[in-house]
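Every protein chain except one is present and positioned as in the full complex.
Coming up: subunit A.
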Amino acid sequence: MEHITTPKVENVKLLDRYTNRKPANGTLYLTATHLIYVDASAEVRKETWILHHHIATVEKLPLTTSGCPLLIHCKNFRVAHFVIGHERDCHEVYTSLLKLSQPVKPEELYAFSYNPKMPKDNREIGWKLIDLKVDYQRMGIPNDFWEITDANKDYEVCNTYPPEIVVPKAANKATVLGSSKFRSRGRIPVLSYLYKENNAAICRCSQPLSGFSARCLEDEQMLQAIRQANPGSPFMYVVDTRPKLNAMANRAAGKGYENEDNYDNIRFKFIGIENIHVMRSSLQKLLEVCETKSPSMSDFLTGLENSGWLRHIKAVMDAGVFLAKAVKEEKASVLVHCSDGWDRTAQVCSLASLLLDPFYRTFKGLMVLIEKEWIAMGHKFSHRCGHLDGDLKEVSPVFTQFTECVWQLMQQFPCAFEFNERFLLEIHDHVYSCQFGNFLGTCHREREALKIFEKTHSLWPFLLQKKQEFRNPLYKGFTAYKELKPNTLPFSFQFWCGMYNRFDKGMHPKQCVLDHLLNCMSQKMKLEDSATDLENKLPFLDGPLPDEVCSLSKIVNASVESSKTPMLNTPQDYESEPPALLTNGAIVEEVDIMPSRDQKNKENFVNHHDLPDLHSTMEVIESDAKKEKLQYQ
């Protein structure tokens, strides 16, 4: 709280990014955790809540006649453009937000103060919801070839791996330790996923410290053990997810990649996924395109292309598909690495698992997958998401890309996932929110040191409580699809408006099929209940039911009526071209149309997380147009 000098500022405008609509006018509050904006100009109280941890950047723009603009970019891609009346207020809010959004010490993170009213036991039980051992059991591990070992219980093998890891039974302690000396940061090959049907495995590690010629017997034995754990295949793939050039450059630093001559029966392959820095700047470019005010179609498509974002998404997807194919069709095990094996490797391994195993397409399954491949295996959430004030060069949208790949798959296979888009967005929000302990720190060891299991809550039980709103009504169940074979031609990838323009509601479909179907689902339950109820009241009824629909039951009909999906329904600014000149030099009155004042109160469906975003034309422009008219009269 010591950072908050001005907890409340009145007369703050919130500009709408896409339209010339009259800006909202209201009050801005700063709390210990949130920035809250209450729109006073709306007929219905509208609140915008922005978590301090979600704030990526705060900028003070040059003073304008209407006040001092404050531009806030959020990590969940919200952009809020405030105008504060007094420069002094603006500056104080600005400095407060700078400090609040970039905590220095981990203890300042929201998770350590978040205290939902629930019994202490629930918190502990919550952390036990996801048990990775159960997932390994599901794969049939331990078995003749694989075992779960606590070799890393004191982080002796690798300090960024969890205490328990899955390695080939044939690899003894000496092999494990020896291999760890030859792998960057000790990240030895461990099992990520075992495809039970044919014993092909996906394993992951970091790059070998091979330099130009170094070898390591134990590492070679380790790979051999992995290959032999899959007796059905004479070879295994070693996939380096980096572009070849990057991998070669690493050799000069004593790192690099596997030499096919030194390892028995491996097939080595590069898959060119770019590094975290390229991805960071690609996202930056994408967001600039998304933020452009009334871009032309050309501007948008050219910007989308130049950002390279979809190219990178496709690269990750292609890699996932390659892995899944190798395992399923070629029955070969795959060892995957990049440099440290915690970014691209995590993306690719988790995507391949998702393609191969329908379990990971369920609520529980996706949670397990994220816990296993991302959290446990040491994806540096804290650095990649910039949880704490730190090196900006460490920030990169690696997890965002994985989330998008899942979404792209959902577009191609709408019935294959138990959850819907909102579930992905919710997880993505919480990766950045620091409200729950799961994504704090960079690895298991650090989370233990932070005592997150004692001091914070786990996200997953919280999400399961909201299962109804996150479910996919079209889900056809666990057995409907086995492995997914997505089309990876460029036209199969779509721009994810729901993520990158998520808070620009005006751009989204105005009626939501998902809401409609979710309503159907809840209605279905009610109807089934009343059918059973009624049937019980008619115990002596045996004959067939009359088929015709009866109009008597107004009650049920009425409930159907009221469940109509809310609709945001106002025109946007369709007239945005510069005025054309007449021959006499006068400006053709390219008139801006004012929306009538009787706007239906459709916007009150927007919840407090959403920016009001009603597209219509703006008074300011209208008055400008009037001025112009006078000029030429």
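Here is the rule we go by: a residue touches a chain if its C-beta (ideal position, glycine included) is under 8 Å from a C-beta of that chain, and two chains touch if they have at least 3 such contacts; residues count from 1.
One rule holds in what follows: contacts and distances are computed from a predicted model.
Have a look at "Dynein light chain roadblock", "glutathione transferase", "Myotubularin-related protein 9" or "Fructose-bisphosphate aldolase" and point out the UniProt protein name belonging to the hidden chain.
"Myotubularin-related protein 9"
Would you write out the residues of subunit A that touch the absent chain, in ascending order?
Where subunit A meets the chain not shown: residues 18, 290, 294-302, 304-305, 308, 310-311, 314, 412-416, 473-474, 476, 487, 489-495, 497, 501, 504, 506-511, 513, 516-517, 520-521, 523-524, 527-528, 530-531, 534-535, 537-538, 541, 545-553, 556, 560, 564-565, 567, 569-572, 574-575, 580-583, 588-591, 593-596, 600, 615.
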